[in-house]
Structures are given as C-alpha cells and as structure tokens.
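A single protein chain has been removed from this complex, and every other one stays in its place.
Labels run A, B and C following the written order; every chain starts at residue 1.
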Amino acid sequence: MKKVHVSTTVNGQPEEALCEVHQSLLDLLRDELGLTGTKEGCGTGDCGACTVLLDGRLVCSCLVLGVEAEGKEVTTIEGIADPDRLHVVQQKFLEHAALQCGICTPGFIVAAKALLDKNPDPDETTIRYWLAGNLCRCTGYDKIVRAVQDAAQELAQSS
Amino acid sequence: MKKVHVSTTVNGQPEEALCEVHQSLLDLLRDELGLTGTKEGCGTGDCGACTVLLDGRLVCSCLVLGVEAEGKEVTTIEGIADPDRLHVVQQKFLEHAALQCGICTPGFIVAAKALLDKNPDPDETTIRYWLAGNLCRCTGYDKIVRAVQDAAQELAQSS
Amino acid sequence: MAEALDLKAIGTRPIRPDGVDKVTGRANFGADMALPGMIHAKVLRSPYAHARIKSIDLSKALELDGVFAAICGRDLPQEGANDLSINILAREKALYHGHAVAAVAASSAALADRALDLIEVDYEELDPVLTIDDAIANGATLVNENMYTNGDRSQPPSNVAAQQKFERGDVDKGFSEADVVVEEEYRVPTAHQGYIEPHACIADINEAGRATVWCCTQGQFDVRSMTAGVLNKKVSDIKVIPSEIGGGFGGKTTIYLEPVAVKLSEMSGRPVKMVMNREEVFRATGPTSATLCRIKVGAKRDGTITAATAWLAYEAGAFPGAPVGPGCMSVLAPYNLENLRIEGLDVLVNKPKVAA
Partner (left out) sequence: MAEALDLKAIGTRPIRPDGVDKVTGRANFGADMALPGMIHAKVLRSPYAHARIKSIDLSKALELDGVFAAICGRDLPQEGANDLSINILAREKALYHGHAVAAVAASSAALADRALDLIEVDYEELDPVLTIDDAIANGATLVNENMYTNGDRSQPPSNVAAQQKFERGDVDKGFSEADVVVEEEYRVPTAHQGYIEPHACIADINEAGRATVWCCTQGQFDVRSMTAGVLNKKVSDIKVIPSEIGGGFGGKTTIYLEPVAVKLSEMSGRPVKMVMNREEVFRATGPTSATLCRIKVGAKRDGTITAATAWLAYEAGAFPGAPVGPGCMSVLAPYNLENLRIEGLDVLVNKPKVAA
C-alpha cells in the first residue's frame, strides 16, 4: 500500500512527510521527521514518555495515528524552549534535579507545561493528578512535583 | 508549493519520498532517502562524484531532477556490493590503492562497473575515455585505470 | 570540632551537565539513532515457557518482499554457543515464554513483524518449571538435562545449578540453648527493573568484517566482549558506541539483540536497527531473582542470638547465575554469631535469566 502524504505543523513549522497508515503519530515524529525527543516507553499509552500536544490537547502520541496529524498543530519537547533560553518548567526541572536518566523527562515537561498553561496555580494534588499518566523510574516523583510548583510560582511572579 | 510524492526503485528496493520540484536526484538520494554514498563535488556535472545509474544509463545525479526518478530504477554505490562480498571493481580499487581521500570513489566505481557491464574487455584508452567524466584530486588516475583493467581481467577469467 | 572548611562542592546544588540536553529532547537514547539505508529487525519469541524446537523454517519469511535476512540459532557460530549465545537465540529448546527463536530484518519494523508470522516453528511442548518448589522437587522436569549441581556428575542432573554452604560453631547446640526459636519462610516474587527505555541497538558491519554497534548501555566494553564472544569475532573487530541510557538498574550491561543485529547486517549488507517493545522487555530481559528463603533464629530472653540458619533459594531463570552468593554473604552478616549455617541454591526455572 502506498504511503500517505501528510501535511502538518510541528512546533510552529509546516512539515510534510510520508506515513504508512498504521504508523502512529509517535512513529511519524520520530522516524519520518527525525524528532526523537519524544520517546516510546510502552507503546500502549501507559507510561506517558510520548506525550505531545495535538491541537493543544495532551495526547499519548503512540495512541494517535500519524495520518490524524493532517492539518493539525503538534507541539513536542523540541518546541518548548525559546531559541535563546529554556522554558521555566525546563529550568526548574534542572534546578530541582527532577530528572535522572531523562527518558521520561520530555513527556513530563510537555505535560507540566500544558498544565501551567491551563491552570497557572495548581495545588500539589492537581499536579500529581495531572502527571499521573507519566511514569518515572528514577526520581520518585517528589522532585518533579516540586519543580512544577516552583515553575508555577515563578510564572506567577513574572506575570 | 507542496512537495511531490515520488515512487522509485533504488538498488532494487521500492522507495517513496517527498521531493521539492527543484531538488535534484542527488538531493533526493542524499537528503530524502539518506543514501549519502553518492557525493556532490561540483553540482554542475563536471566532477562525476554524483554518478549513478538511472534505468541503466550513467548520469550525473546533480543534473537530473528528483521527480524524474518517478517509476525508474536507480543504482547507487550502495547497491554495487553483494551483502556478503564486494564487487570485483571495489576489490580491485582496494588492491591497487586506487583511492585516497575517497570522495570521488563512489562515482568512479559506479562508472567503472557500468563500463564493464557494457564492455567486458575495454582497452586502456576506452577506460580513460569512459572515466573522463570523473575527477580525482588524489590518485593521478593511473592506479584507477589499472584497477579497472585488473577487474576486467578477473571478470573474464571467472566467466 | 574541626574548623569550618572552605568547601567548593559540598553544599552546592550544581545543575547536572547532561541536564539541558535531557530537558530539551536533544539527548539521544538507544532508539534515537538512525543510519542511511538502515533496515529493521524483529524477534520471534517462544509462546511456550518450555518446548523442544523440532524444526524452524525461515523460507516463507524470506520470500516476503522487503525482507532482507532471517536467522535462527543455527546461524550463530557453534564455537560461541555458551549460555549467553543460547539465550540470544534458542537452540534445542525454548527455555522461557519469550525466549528468542528467530529474527527477521526487513525494510520496516512493521514488515519485519509481519514476516515473523511466516516463520514456521515446530515445537514439542514440555512441562515448564516455574517455581523453586517445583524445580527442586524430586523427579522435577529438568530445564537443562546437562546441568549437574556444582558440576558434580556423580549425582543425577538437577535444576540446582549450584549450592553453597557457610557454617560456624554448632547450630544444634545453639538452638538448644535458646529461650525462643523463630522460623519463617519468605517468598519474594520476580521483579523486573522496569526501566522506561526498552533495549535498542543498531549494528553496521562492513565487508571487511568490522562492526559498529550503537546501543543503550553503561557497559560498552562488556557489550563488545560479549558480542564478540557470541559471534566468535575478535573484540578489535567490534566498536560499541553507547548512547544515553534510559534507566538500566543493572539490566543493561548484558546483551540480547546486539549479535543478532550484527549477523543480520552481515547478511543484508545494511545497517540493522532493533528496538524491543515493552512486552519483549518484560518477557525476555533479566529481572531480579525470585527467592524462597527459610530463616531460623534462636535467642535468649536478653536478646542474645544463640544460633541462626538461613536457607536461600534464588531463581536464576533459564541459565545459572542468580546473585545467591552475595545473599549468603550478607543475610546474617550484621550479627556477631557463634553458631550459624547458611545454605544458598542457584535454581534453574523456565523464566528469563536474571540480571542484577
């Protein structure tokens, strides 16, 4: 079967790629567009390592078909930082040592940023609930939660 | 302008790629299919580093448009060796030290193999004439010519 | 007290040097590499925990368009056919549910997966040995018919690969002097490390026989020597380049895919990429040992321990090598005991070989 020509927007840039109909959005991003910042941990929507935004909505890209990205806007970890500086969520993950091996980190950061965009002042329970779909095997979560809390505080002060 | 979906066969394998209309076959091979064995030395058809076979005909891939590969068969340097052993032309280039920096080597080998496929017993003048479209800055050509002569001899003995 | 020191590092909170690349998606892990002309390989795994492999027919898989190469155990060198090699591709028997039986390289991972369905394996199902109790029972099915405890062939073959004993004093006398004797049995199930990153590698070998392997490990030199051993190659013919490692916890200093990828690269003339999925990680890579331990402690009313015994049986999985030695050395080590006896068993079961 011939591949499907998909036109989409990734991190604000128009992108075109050929996609087999069974390929996931995760495959499209990683294998066709070379954006390997988004990771596959489970392929079944359980670990959240492949978290991206699709038209502003948080999704596991392993559960979305690549062809569904046609005409949509995708935001990946590669689109979170400004060219000249990290996003405050990224900065706070560094400062709070909220990462170790780093394989889950892109998913956590995309999800955490989406939370703060939606709710600039989440309490700890809200943060833990929102990030429940992201698994980390190294950090034990507390440092991640503190990083998000600190990021929220800094965003509040700067606005 | 939207990219063109090109279906072609490269080294016996069906391939699909998206190609801008102005892209050369060389760009298509290198940038879209990742086959970087074919080199760009001049981009104007003078140096022969980008030599490939297009439907069996020797061409400078920098002078062919990528979209022209639609439905055609392309053979590149990556398709010359068998999986388990080098082509005799490749082997003879090694034995005669007919390469140094190596940037022109893929073009020479594709061209030399095409010559021997067409004319199994070329004399030196024929070899030099056939390879006149390939420039080498390191070897001085004599070792290349001897490698091709030796390859022809070996092919004659083995057939 | 010592005077205050002018400490330069202690007390500071430096940003980890790999941090920026990890929060921006730049850091490259095992599955993030790609090479031009790369093809993809997948592994056919045994659906039985224990089965004799009567035949494997790769021919239909090889006929599928886009398939470049396929191998099974007989295609790896017999000179290197040690436990590691047999774990990587089964020979006479499939030894656990998920044991690699064959592998196919094709132009895409999806196509390789489809080709796996075309491989015909004729299995003779055998009783699986799934617990320590079953493994050490009299008349137990043998995971390995050539396994003799501590290599002692004067005894019949056994699922107990090794047995070790540590003794001091007179435990019977010690227990007789105790006011209280407590004896308990503890079972700890198999636990997989659960690193978020599945195993992945790319191998590329040239016609001169020199291979490069990219993989996610902190033990690139171990991976190199193990891969060389399985392929009966010189270590100098293999270069291993480690990527970032998305968690290992002891589970990524051994090999599962690398020799298969090198062999398929050799047969296809292409770089070969292999990435496990989550199910494969759980079915076929090394967890830590399940254990069955019986501990008996005798003590006087004042708390003095008069004697202690520990019987520790560790599941090794399908090949010997459970970490029972360190268990024996540490189980009673915190106490200064006059009378003790420790026995450790390295027990084969039809499960993946443990790692760490």
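What we mean here is this: a residue touches a chain if its C-beta (ideal position, glycine included) is under 8 Å from a C-beta of that chain, and two chains touch if they have at least 3 such contacts.
Keep in mind it's a predicted model, so treat the numbers as computed, not measured.
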- Chain not shown, its touching partners among those shown: A, B, C
- Quick one: say which of B:L28, B:A69, B:I109 or B:L131 touches the chain that got left out. B:I109
- Task: Could I get the residues of subunit A that touch the absent chain, sorted low to high?
- Result: 13-14, 33-37, 78, 81-86, 90
- On subunit B, what residues meet the omitted chain? 20, 22-23, 30-31, 34-44, 46-47, 49, 76-78, 80-81, 86, 90, 93-95, 97, 99, 101-106, 109, 135-138
- Task: Determine and list the subunit C residues touching the chain excluded from the picture.
- Result: 15, 19-21, 24, 26, 204, 206-208, 210
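Throughout what follows, only the chains that are shown with their structure count from here on.
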- How is the touch graph of the chains shaped: line, ring, star, complete or other? complete
- Message: If I count C-beta pairs in contact for every pair of chains, which pair wins?
- Response: A-C
- Task: Please report how many Å separate the Cα centroid of subunit A from that of subunit C, as a whole number.
- Result: 32
- Message: If I count partner chains per residue in subunit C, which residues reach a count of at least 2?
- Response: 34
- Which positions in subunit A touch two or more other chains at once? none
